[in-house]
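A single protein chain has been removed from this complex, and every other one stays in its place.
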Amino acid sequence: MELRIDWTRVERCRTLASAIVEPVEEFIAAHSTVSVERAALRLLGVDGVTADEVPAPNAIVDSLSETGLQSGVALAFGKALAETGLDPAALGEALALGRYALEDFSQTPEQAARGALRPHVEAALTRIRAQREDRAARMARLPQLPPPLLYVIVASGNIYEDRTAAVASAEAGAQVIAVIRSTGQSLLDFVPFGPTTEGFGGTYATQANFRIMRGALDEISEKLGRYVMLTNYASGLCMPEIAVMAALERLDMLLNDSMYGILFRDINMKRTFVDQHFSRMLNAYSGIIINTGEDNYLTTADAVEQAPAVLASQFINEEFAHRAGLPDAQIGLGDAYEINPDIEDSFLNQLAQAQLARQIFPNAPLKYMPPTKHMTGDIFKGHLIDAMFNLTSVMTGQNIHLCGMLTEATHTPFLGDRALSLENARYIMNTARHLGEEITIKPGGAIEGRAAEVLEGCEQLMERVAAMGLMNAIDAALFADVSRAPEGGRGYEGVFARAADYFNPFEDALRSAVAPVAS
Amino acid sequence: MELRIDWTRVERCRTLASAIVEPVEEFIAAHSTVSVERAALRLLGVDGVTADEVPAPNAIVDSLSETGLQSGVALAFGKALAETGLDPAALGEALALGRYALEDFSQTPEQAARGALRPHVEAALTRIRAQREDRAARMARLPQLPPPLLYVIVASGNIYEDRTAAVASAEAGAQVIAVIRSTGQSLLDFVPFGPTTEGFGGTYATQANFRIMRGALDEISEKLGRYVMLTNYASGLCMPEIAVMAALERLDMLLNDSMYGILFRDINMKRTFVDQHFSRMLNAYSGIIINTGEDNYLTTADAVEQAPAVLASQFINEEFAHRAGLPDAQIGLGDAYEINPDIEDSFLNQLAQAQLARQIFPNAPLKYMPPTKHMTGDIFKGHLIDAMFNLTSVMTGQNIHLCGMLTEATHTPFLGDRALSLENARYIMNTARHLGEEITIKPGGAIEGRAAEVLEGCEQLMERVAAMGLMNAIDAALFADVSRAPEGGRGYEGVFARAADYFNPFEDALRSAVAPVAS
Amino acid sequence: MSRVVKPYGDTQDDGKVQLSFTLPIEWSETADEAARQLVSRMGLHDVQVVEGRRIASGFSFFVLYASTSQSVDVEAIKLPSARAHAMTMDEIDAFIAERLGRKIRIAGACIGTDAHTVGIDAILNMKGYKGDYGLERYHMFETYNLGSQVAVEELVRFTKEHRIDALLASQVVTQKGSDVTNFTALSELLEAEGLRDRIALICGGPRVTNRLASELGYDAGFGRGTLPSEVAAFIAVTLAERLRHAAARV
Partner (left out) sequence: MSRVVKPYGDTQDDGKVQLSFTLPIEWSETADEAARQLVSRMGLHDVQVVEGRRIASGFSFFVLYASTSQSVDVEAIKLPSARAHAMTMDEIDAFIAERLGRKIRIAGACIGTDAHTVGIDAILNMKGYKGDYGLERYHMFETYNLGSQVAVEELVRFTKEHRIDALLASQVVTQKGSDVTNFTALSELLEAEGLRDRIALICGGPRVTNRLASELGYDAGFGRGTLPSEVAAFIAVTLAERLRHAAARV
């Protein structure tokens, strides 16, 4: 059911995306953030918390002077490594407990620091590569069900209940499990520590929680004979650190959007741009598929009106991702089924939009988000809206399919809700498996017309954004009707200009390992 | 979404249908049944019951000698009319109460009888015409919602609860209300009398119940500004009588199949053929749309295998209907969504079948029956199967749409079930209203292939039926895997050969009013 | 040993239950509250009316979630299962040949005015159900399928005439308790005719449970999803037991 598309417009949009992203990339190259630095420490093996429950990476980065920070924490930490002869984990603990201070070692020559770091950097990258290879081996051995990948969320607030839920979902047909974070975590400028059992509307993303979940899913994957993927959320104030944890614990996907935090969490844009870049380089190296958050445009604003903005955001996310070295196969661009279900022919518009994304991004594993905004307590109607979403997905060949819940308006999913939801997806996708291949879209009809309209609107929007620059465009509320100032929002204090001697061994290593992709 | 169809095959099927029906029509012309005779009495105005609760029409027909019967009850009754000077209702009562006996008047000349009957025959036909005109006027004044006509059943067993349910359904969007009959009524060789409050799995079809329901629906039609139709079941041992009641009480549709009773209720085939003919002539005259029962083939046997038999039955029902004077616009041919929902691409097969019927019978108001057989106690899944049925219906332009119930496997519908069901239909049909127009079917693809296969299978089946004759074919279990002997089954004792002086003034009047339609 | 369980929403023992129903009242905030109170009276707490709306004049529909404080001890459930004797067709035939040494005579019907024969056919017909052969296919059964809408009197007459060993009655329509009425009529008539003790009396249908069957004085009841071999095994084992008891009494 191919649409005829004006490909010159598509090319123009890609050119515009590059023009839009280029200046931001220059800013990124000249800056770092506290979270990038903490991520470097985590990669080296620093973990744990202080007596006051402050995570060691935070304690250490916060202990740096401003100039110390501007050179990158790796340098100071490397010096201490060289002097103390401790391994990074032990050193991190000692620093966190205040047994040493980084400034004690400021006189150590840079070369010694680099030398001391080298084996640990290598070790970290080796660990990540090992996880990547392990994943590849498991996926080859434990093949997945026919596409799309059915994706469900667990969100009880308690990692152990989540584990039960995840295993049950996998048995019921889920191919991807996402552990939704507690409200507020994305605004924390640190990553909580250890297994957690208390969250609201979700469960904290901690490395221990990642590990518990990965262990359970590995076990059930073996039992089921198919690899079940795990995902979590990076976007927020700690994108780089969560990317590290995900790499180490073999998550398979990660929510990672170049603008989500800015628009939807009022996180400073400069902070977000720098953070997303580093975290995406890591994602690229880890073989993790990112999931972008275009669905969020549609939860507050009207889905018909916002369709061009969604497409524009997909182009921009793609460009940022390419620049961070992510190949198409790892760019899970988002879209959502959020048009008011009571509009006549709304299904046709949904089809148009989904198929348009499919054709414009043929190699991206598109991530399709379910209806949420128009879901109500009428679970019976909700189940039907989900069915039409499932139908659209299978007709247009989406890849990552977040299953809608009939109880969307009521509570984070119950175990039984997830079973019904998976059954919904399986039934619809099976009964209409090859429908998309057996029909053609009427040339010049309503569906093609809608697709053309969206593409045209997208191009116009991107022209405006390119003309004023991305940061000013966001300031001017060109995305999601939200205005964010370049210096406003949370976490701006954590952004800093790199000194001339700024040093981040991981960035260097990743840059040579994951080359930017030409869009 | 037109299918390319081999029209020479379609023509061949129509030729075969004519060849199949022709000999049966000869049989019909030479016979009558007790129910046809009772229908004549009812048309004349005979009603009520004897002291033993035997309906007056039964008591009177049963009182005739064999030869008396063979001349038609009208003759004997006409003689009594002439002699007593009573009006038919009063005469009927007097006969039922045993105050007179028909044989008392056997010496009266035939001419006197005919003369006495004439005004009452005229009056009956005038009443029916008046109802037909009343319907037309109401429908013009109170226009219906966009097609298809949403049709729901009420079946509490109690006509007063049914009335509540019918009004509520109309408010919730129903355009047609069917009152389902109690189990067993189709095997009764009489029609129960008066309002009834006790039925099992349905409510008795009585003239009083018809009237109660029609009254309630007329009232709500005015309130809603759209005419709500009423329907009930004719097929069974009393097809002609129920056709009379429906004509008099202004029902708008009637289940009336030329073979249903034979195959699914083990009613004698000769009885059924004669009865369906007379009842359909009446339906034609009353402007009542018949609904045929092809869906029943699919409730016991496999829907994929039986598809050719369904189509064959549609051709045969069409031919019988045409011979009884029904124009296409009054022939609601049945089909159903009964393929196992868990078969891959089952939706494609359903589309193929529904669209095939649509194109072969372009002027017939197709009646599309919902999934029943594969519905289970899992009401959530059931609601989804109904949704795909709804989608098929709107895509292929079905006309009369019997709404599926999520509780199909559990109970006759609750008031709330019907509301959910109507909401399901409305949502799906609205969100995908013009989908059928916006797509084309891949030439030579799976959908077209399936349609061609069904048509071919149908032709083959009809060749066999034509070769052996319809009665023998039914004996040989060529339909629905059920074998019925020409002289077997219920009600055969009520079939009789017409004597040379057989007289049925209604048949004569109807034959000249409703001319057979050329297929 | 006991194992007490509660409904599971997303947390062990949260007791979460979903409900829906219609109330014969016009929708309003008060109607929502009426729905809430009604569910509270069922002993549920944390009642949330997540949907309440008018579906017709004078009728409102509600969807609710709530927590029950009730629980049930799964280990304490003593359910005499009619499906307990898993055997294959060949095993059952061999078992009958050995223990009874003769064919078992079986009659089945859909009784009363019920015409839903698919279920009883699934049990009796050669073809069977879900790949499990029907009773007609067994060497050691002689099977009579009387079809649909068979009056209880007729079935009892047939049982007497054909010296039936096992009688199978089906009921699918359950509205206004018509199934219970017909099942009861059958067992009472058999009793009255002095036939009850001689036969294995079995009922079935989608709403039948073995518990209901014993309440009605049947030897067993089979519900949705029954396989023919489950019924066959039950008949074989039951009649063999009877023979053993009868032998013991001699």
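Lettered A, B and C in written order, each chain numbered from 1.
As a working rule, a residue touches a chain if its C-beta (ideal position, glycine included) is under 8 Å from a C-beta of that chain, and two chains touch if they have at least 3 such contacts.
Because the structure is predicted, anything quoted here is derived from the model rather than measured.
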Partners of the unshown chain among those that are drawn: A, B, C
One chain is left out of this view; which of B:28, B:128 or B:165 touches it in the full complex? B:165
Candidate in contact with the missing chain, chosen from B:412, B:431 or B:504: B:412
By the document's definition of touch, the residue of A:142, A:409 or A:513 touching the omitted chain is A:409
Touch assignment to the omitted chain, from A:68, A:147, A:201 or A:327, lands on A:201
Residues in chain B touching the chain absent from view: 155-156, 158, 161, 165, 376-380, 407, 409-416
Spell out the interface residues on chain C facing the chain that's missing from view. 3, 5-9, 12, 16-25, 29-34, 37-38, 41-44, 48, 59, 68, 70-72, 74, 77, 79, 81, 83, 207, 209-211
Positions on chain A where the hidden chain makes contact: 155, 157, 167-169, 171-172, 182-184, 187, 198, 200-201, 264-265, 299-300, 376-377, 409, 411-412, 414-416, 419-420
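In this text, only the chains that are shown with their structure count from here on.
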Mean-CA-position distance for chain B and chain A (Å): 60
Let me have the rounded angstrom distance from the C-alpha centre of chain B over to the C-alpha centre of chain C, please. 34
Distance between chain A and chain C based on Cα centroids, please, to the nearest Å. 52
Could you pull out the residues of chain B that touch at least 2 other chains? 420
Touching two or more other chains - residues of chain C: 20
